[in-house]
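A short write-up of the structure that comes next.
Yeah, one chain of the complex is gone here, protein chain that is, but the others are all in their spots.
So, subunit A:
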Amino acid sequence: MKIARRALAGLVAAPVLARVARAQAAPAVVVIGGGFGGASCAQALRRHGLVVTLVEPNATYTACPFSNAVIAGLRSMEQQRFGYDGARAQGITVVHQAATGIDAAARQVTLGDGSRLAYDRLVLSPGIALRFDALEGYDEAAAATLPHAWQAGPQTELLHRQLEAMEDGGTVVMAVPANPYRCPPGPYERASLIAWYLKTKKPRSKLLVLDAKDSFSKQRLFEAGWAALYPGLLEYVPLSGGGRATGVDVAGRAVVTEFGSQAGAVVNVIPPQRAGAIAQMAGAADRSGWCPTDPTSFESRLLPGVHVIGDACIAGAMPKSAFSANAQARVCADAIALLLRGAPVPEPRLLNTCYSLVAPDYGISVAGVYRPAGGVLADIPGAGGISPLEAPPATRAAEAAYAEDWFETITADAFG
């Protein structure tokens, strides 16, 4: 992965920037959001010699990749947590405040304590907000009983505890949303690892996966894995089988679908999503709830001078993943450095790889390469790849190990 990304950075590399041989101060860039996108972008901007402020309310970031392994008891929450000392050591000013307002005309960000930050360019990497208005009865209070666990943290631990507390023979119900949402293969990795947990710890239990769509990322690989590892344990109900959730019954611990209702001892509801709150507040999101951007610079199509990266942006064929956010962060940082000098921005190539675990020692992956085409990021045919449908256990075990390496590499890059 390290090699792949370095090669990629080479493709988009800007001419080396003169490290400020100017009289005036270096241009200031504010980055809102300290996840994979924001933290990576702040570091990349800093490497261009820019004055960078990272705005993130939390002192610690909890990573979503591998949080499905926490739910299945394979990993501790500690391994998911990252701080900002690395960013500070790079000379980035880290402000632990929430951004509460953006004035794109005056180029100012307002923070929770009322103070203001002026910027020459602003990067929004706010991640997702869960749509608590999308499923009838599923609001923030309901998530305390029927966890979503789609933003890693207390919700991840809650779902894990509920699985641990469940008696053998119980039914776990998962509701999966329609596209687009954070981490397209994530729900199916989660289903796999919950099935693995049940198979090893509570073998008389069942898992029912209700999906609002008929096809999904790495579907044939997942389904082959499920048939081999979890027959009779994991039942998948697609849209055409009545799998779309329309609401929940919190008291009855049930997911309500268009054609009925499915109760479970543990119910995991992954609701539809949109760009994080600050993107909505700033007016960077369109009616879809996500942020349209220029695919070359990631500059907002709605707010000049504001760039949107990561899960919040509409990235065409590129999925909402930590890897995508990191790749977009680098392209966006290079583009900002060039734009601030008035230089043209070359057309980028972006890479994404998504690893998923079907079992702790059974990994699969899909990779794609993307370029701007027709105003969005399009998949370059033949440039990516997917794990083979037929492969010996050693191949699956190797991919599971690569997944861990990937996590170490990307968290080191984003959080230093």
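Here is the rule we use: contacts are C-beta pairs under 8 Å (C-beta built on N, C-alpha and C of every residue); 3 or more make two chains touch, one makes a residue touch a chain; residues count from 1.
Going forward, contacts and distances are computed from a predicted model.
**Student:** Match the chain absent from this complex view to the correct UniProt protein name in "Thiosulfate oxidation carrier complex protein SoxZ", "Transport permease protein", "Biotinylated protein TB7.3" or "RNA polymerase specialized sigma subunit".
**Tutor:** The chain we cannot see is, by its UniProt record, "Thiosulfate oxidation carrier complex protein SoxZ".
**Student:** So one chain is hidden, and I want to know which residue out of A:258, A:347 or A:408 touches that hidden chain in the complete assembly.
**Tutor:** A:258
**Student:** Thinking of the whole complex, not just what is shown, which of A:57, A:137 or A:241 touches the missing chain?
**Tutor:** In the complete complex, the chain left out is touched by residue A:241.
**Student:** Touching the absent chain in the whole complex: find that residue among A:214, A:286, A:347 or A:405.
**Tutor:** In the full complex, the listed residue that touches the missing chain is A:214.
**Student:** List every residue of subunit A that touches the chain not included in the displayed model.
**Tutor:** Within subunit A, the residues that touch the unshown chain are 214, 239-242, 258-260.
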